[in-house]
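The complex is shown incomplete by one protein chain, all other protein chains being positioned as in the whole.
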Amino acid sequence: MTANRLTRRAVLSAGAAAALATIGAPVILHAQTATLKITTWGGKWGDIMKAELLPAFEKEFKCTVSADQAFPFVPKLQASPKSNPVYDVLHTNSNEQWSSLDLGLVEARLDHKKIPNLADVYPYAISDKIVGVSIFTSAIGLGYRTDKGLKKPTSWKDFADPALAGMRGGYIIPVNSLGQCHLMMLGKIYGKGFTDLDAAYKALEALKPIKLVDFTGQMEKMLLAGEVNMGVIHDSGVLRYEGQNQPIDFAIPSEGVMALEQVLNVTPGSKVKELAYAYIDYMLRPDVQKKLAETVWYSPSNKKVKLAPKYDARLFNTEAKVAQLIQPDWKWYNARKDEIDTRVTRLLKG
Amino acid sequence: MASLADALPATRLTPRPRRPAVSPIAWLVGPALLLFVIFFVLPFAVMAVLSLLSGNPAQNPNVYLTSRHYVRFAGDDLYWDALWSTLRIGIVTTLASLLVGYPLAHWMARMKSRLGHALLLMAVIAPMLTGIVVRTFAWMTILQDKGVINTTLIGLGLIEKPLPLMYNEFGTVVALVHIYVPFMVLTLTGVIGRIDERLEQAARNLGASRLRAFAEVTLPLSLPGIFAGSLLVFALSISAYVTPFLMGGTNVLTLPMLIYQQVSSSFNLGFAGALGVILLAVSLLVVIAYNHVLARFSGPEGLT
Partner (left out) sequence: MSARSVDAGRLAYYALNGAIIAFLLAPIAIVAVFALNPTPYISFPPVGVTGRWFVKFFATDDFMVALWLSLRVAVVVLLLSMLIGGACALALARGRLPGARFLTAFFMSPLMLPAILTGLALFQVFQLAELDRPVWGLIVGHTLVAVPYVLRTTLAVLANFDTRVEEAAASLGASPMRVFVEVTLPLIRPGVIAGGIFAFIVSFDQFPISLFLVPPKGETLPVVLFNYMKFDLDGAIAAASMVSILLALSVVLLLERVIGLKAYVKL
């Protein structure tokens, strides 16, 4: 009897313990490995992130990283509750960070003490034109075919050459920040400055007929296929074909190039802020920066990065070269976006 | 269509009046209703509410009621033009799909050989499986200035400058028809296949030409399929945005394109929601009117 009861009690308590352990295990597991929710690009960038950089981060910081590559990021963040955001770190281009700030989706200012590597970045990466920190930039200039007897463009005005009618490529301005940059540049070249919209509209109209695309990958394809002979594009989109015997090249107009920044920022409602900051710091490490820069031809914002010669020759990685980058005033632009979108759509239609 | 479905056999074949009592079969609507109410009406209601608010309450508690998104739509003829383009492209695409789809559906329905039928089925279904974006890129390759058609025609010396096949409404409609014609074909095939071929044969035996036998027997009997297929294609083409976006260039602007812009780059869910409500309301009106006309048209006299 006694033995029997003991046994039963033993079995019961063992069972209870087992049950508790089963229920508790995920909690304990959860406590041990926090999850950092981030957004990141696809393509070669995504490949190297998923294959090397994120696993290394997970190992070092004993966490799991959930990296969303499916656009559009900001609407998803917008649709999730502020107290429980769908991302901890938002990676977008600079213009979207400004919109996110307006919507209260990202921090207005990063805590610099938590990102030691910020000490080594070029000033543009944390300038007042940036919300968050720019970890890389590429340069928006002109891509052109080298086999069509075209002179290498030296000015943004070369894009208006009548010989390029119907063979020049731009972007659908409402949805693409390169198109928006180009519009501001037109104001600068043909008018009183980046904010001279009237001059910009007039200059844009003069560029008709022009083929418009919605993302840079498509512009690359149009250049490669000869559907356009010259197009507005960022250096990365042309340089990544280096060594593949493609008759295309990238030109830096004398008036300067616009910066297309890769910006990271933390969401205010993030429950793993320390980890979020650690991730941003990690992305600024020289070895991480070098790896990504040499994969996708983005210019690293950490001054200490030493690139291999062929990248060093073309990317913006010295004080002198960085000085050529013009940072758009996205706060100004976004405030007028609706008006500009309507105007530009009307202007280009028909 | 429902009215057609239940009115037709009842009135055409049995002259007694419709019984008003709801049949137990009606309960079968339950699962669909449940699915739609929870996962469509509810989320869409959230959208519709957002379209009347000044901001997103999930992010910002200080929002107030406003009609400004609707006022914005009403006050700019660009948006009215977009609505009209959307409907026009929808109607043209539907008619073209019917013209392209009917002969194929007829052939498929009358195909006796099992292998022939399987091959045809594959040819019809394959375009649907290409993937919307890849398929649109393929059309771009065919229609663009340096595309297959223009390169060939220029190579043959038939034209000097590329024909404007793309970056306009024409290119948009061609690509849309290609995408949606399979829906038309498969819907029609099901209906044509059920029409007794002997009816047509009988008409011909009575001296009708093949065309007349078709026009007076097969065509009227396939009307339910025509209506069902047209409605599908219309609904699909007014909500398409990838294709007009890539094929239309700067010359085409539809409501779905505007919605896409508002969601993905202006982050204005309120205005996107308002555009969605307007598009859905207009198209539901079109569909209900269409069903209404249809019910009359296919009454006792309509089909016999």
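We just call them A and B in the order they show up, numbering each chain from 1.
Rule of thumb we're sticking to: a contact is a pair of C-beta atoms (placed from the backbone, for glycine too) under 8 Å apart; a residue touches a chain by one contact, two chains touch by 3 or more.
None of these values were measured; they are calculated from a predicted model.
**Student:** Pick from B:Val100, B:Ile154 or B:Leu199: which residue touches the chain that isn't shown?
**Tutor:** Checking the options B:Val100, B:Ile154 or B:Leu199, the one contacting the hidden chain is B:Val100.
**Student:** I'm checking contacts with the chain that's been left out. Which of A:Glu107, A:Glu220, A:Glu261 or A:Asp341 qualifies?
**Tutor:** A:Glu220
**Student:** Using the document's definition of touch, tell me which of B:Gly171, B:Pro256 or B:Gly270 contacts the absent chain.
**Tutor:** Looking across B:Gly171, B:Pro256 or B:Gly270, the contact with the absent chain belongs to B:Pro256.
**Student:** Of the residues in subunit B, which ones touch the absent chain?
**Tutor:** Within subunit B, the residues that touch the unshown chain are 1-6, 8-10, 13-14, 18-33, 35-36, 39-40, 42-44, 46-47, 58, 100, 103-104, 107-112, 114, 117-118, 120-135, 137-142, 146-148, 151, 178, 181-183, 186-187, 189-191, 193-195, 210-211, 221, 224-225, 227-229, 231-232, 235-236, 238-242, 255-256, 259-260, 263-264, 269, 272-273, 276, 279-280, 283-284, 287-288, 291-292, 295.
**Student:** Over the whole complex, note the residues of subunit A touching the chain we left out.
**Tutor:** Residue positions of subunit A that touch the missing chain: 37, 41-46, 50, 66-72, 75-76, 79-81, 84, 86, 215, 217-218, 220-221, 224-225, 241, 244.
Keep this in mind: only the chains that are shown with their structure count from here on.
**Student:** Find the geometric centre of each of subunit A and subunit B from their Cα atoms only, then give the gap between the two centres in Å, rounded to an integer.
**Tutor:** Between these chains, centre-to-centre, one finds 37 Å.
**Student:** Can you list the residues on subunit B that touch subunit A in the complex?
**Tutor:** Those in contact with subunit A are residues 56, 58-60, 76, 78, 144-146, 167, 245-246, 249-251, 253, 260-261, 263-269.
**Student:** Considering only the defined contacts, which subunit A positions touch subunit B in the complex?
**Tutor:** The contact residues of subunit A facing subunit B are 71-72, 74-75, 78-82, 99, 103-105, 166, 172, 174-176, 210-212, 214, 225-227, 337-338, 341-342, 345-346, 348-350.
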